[in-house]
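Here is chain A:
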Amino acid sequence: MAENASNPVIAAADLKKVFRDFWRRPKVRAVDGISFEVSRGEVFGLLGPNGSGKSTTIKMLLGLLFPTSGRLRVLGESPRHVKTRSRVGYLPEHSYIYPHLTSEETLDFYGRLFDLSRRERRRRMEQLLEMIGLQHARHRMVGEFSKGMARRIGLAQALINDPDVVVLDEPTSGLDPIGCRQVKDLILTLARRGKTVLMSSHLLADVEDVCDRIAILYNGKIQAMGPVRELLEEKGRSRITLPELSPEAMARVLELLRKEFGEEPELEHPRRDLEQFFLDVVEKARRGTQASPPKKEKLAGYLEGEDLLQKLAAPSTTETKREEPPPSAPPPAARTDARLSHLLQNGPDNE
Partner candidate 1 sequence: MNRLVNILLLLAAVGLILLAGARHEELRRLKMEYEFTLVDPVENASPLVAFTTVALGGFRGLAADALWLRATRLQDEGRYFELVQLSNWITQLEPGFGPVWAFHAWNLAYNISVKYSEAEDRWRWVQSGIQLLRDKGLVYNPASAELYRELAWIFHHKVSGVTDQAHWFYKQQWADEMERALGGATPDFEALETRADALDRYRLEPAFMQQVENTYGPLDWRLPQAHAIYWAAKGRPFARGFYEVALDRIIFDSLAEAFRRGKLFRDDERGVFINSPNLDLLPRVQAAYAKALADYPEEDSIRRGHENFLREAIMIIYSHNRVRQARELFADLKERYGSHIEADTLEEFIPAATADFLDKRAPREALPLIEGALYQSALWSALGEADLAAGHRQLAKLYWDHFMESAVSEEWIERMALPPLEELAAKAEKQAADYLQQMP
Partner candidate 2 sequence: MNRVLSIAAVTLRTAVRSRIVVFMMLLLVFILTGLPSAIRGDGTLTGYVQVLLSYTLGFAGFILSVVAVWTGCTAVSSEIRTHQMDLVVTKPVPAVQIWFGKWLGILALSLALLLFTFAAAYGGLRWAMIHRSASEVDIQKLREQVLVAREKIAPRDEGLEERAENLYRLRQAEGAVPEGVAPSTARRIIADDLRLQANSVPPGYGRRWIFDFGSSVKDRPLFLRYTFSASRPEIEGLWTAGESGSRDQAVRRVTEASGGVRTWRIPSAAARDGSLTIEFGNIHEEPATVIFPPENPPVLLLYHDSFEMNFLRVFCIAFIRIAVLAAIGLTAGTLFSEPVALFFSAWMVLLLNIGRYIRAMAATDVFFPVHDGPARIPGLLDRLLHLFFAALDGLVRPLQSPDVLGAMAAGEWVSWGLVAAEFLVKVLIFCGLLAALSSFVLKRREVGLPA
């Protein structure tokens, strides 16, 4: 397996997909010569309007569709390779889960497809159900679930094999803002744990929040690609955020800036984004109605790498190659902290 840290986890070169009709005549050119690479630990976003080729690209990555031409490698192998699939997790755009299985049975079924032992399946199931907050619905049929619940169980099945590559097609569609936030945090955490995440979305805010790099697709072609920060940065302009100043101090600062740049700086109060405001309000309301403090959103233990020591003790071919973060990695901090530390790590200071 040609895989080491320097090689990209996903590599697509001049990928094309043409859908044909019954008579094999080309009908639609869904993906038209795209090339991109995703490195380990990166969150890569595919953006684009409906019908731009996002889902087709993702399905090719998973071996559900075959490229008409071009080269596609996932973990150094063809996506149709059975071994590759054991290291990939996939959340489809819609719930394709058997409606007559309960949450538990669903996770157990997909766990068995990965040939996990009964004990391991049990353990991961418990942790995943806790992580997605569906313990109360463990014996309910998936077919009776709301769209959000179905999304969560879909996400759980995508993670049952502790995948190295997670492919998420519209991960936040159908979720309420809280759910969205949770999923986004989960993605970030996964990335921090060294997993590679490729997601598609047409919700721009989601992409902006979690993706390291994005590609914008239109008409089957990549129209723009690069780190989110770079793409969005307005060159030649800076913004300073200060605590609330006294009028005098403010006047002095403005004066100084005027002298330095010779033009009038814009002054406004920073606004929280609506999502953050909504989450705060809901959090406050929940505190009021619940006696016990809310559970912290927590990543499933096995995804955290809590069993790394175990794995090191009994190395297997795939696990030894993995560069897991040390087991002493700090537990995920509160959401704002997480974002902050994320920004600090990747922020302009470090550049």
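Regarding candidate selection, all candidates are chains of the complex that A comes from, given by their letters.
The working rule: a residue touches a chain if its C-beta (ideal position, glycine included) is under 8 Å from a C-beta of that chain, and two chains touch if they have at least 3 such contacts; residues count from 1.
In this text, all values refer to a predicted model and were calculated from it rather than measured experimentally.
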**Asked** In the complex, chain A is touched by which of the candidates 1 or 2?
**Response** 2
**Request:** Please name which positions on chain A make contact with candidate 2 in the complex.
**Result:** 19, 59, 62-66, 80, 82-83, 85-86, 88, 90, 92, 94, 96-98, 100-101, 108-110, 112-115, 157, 161
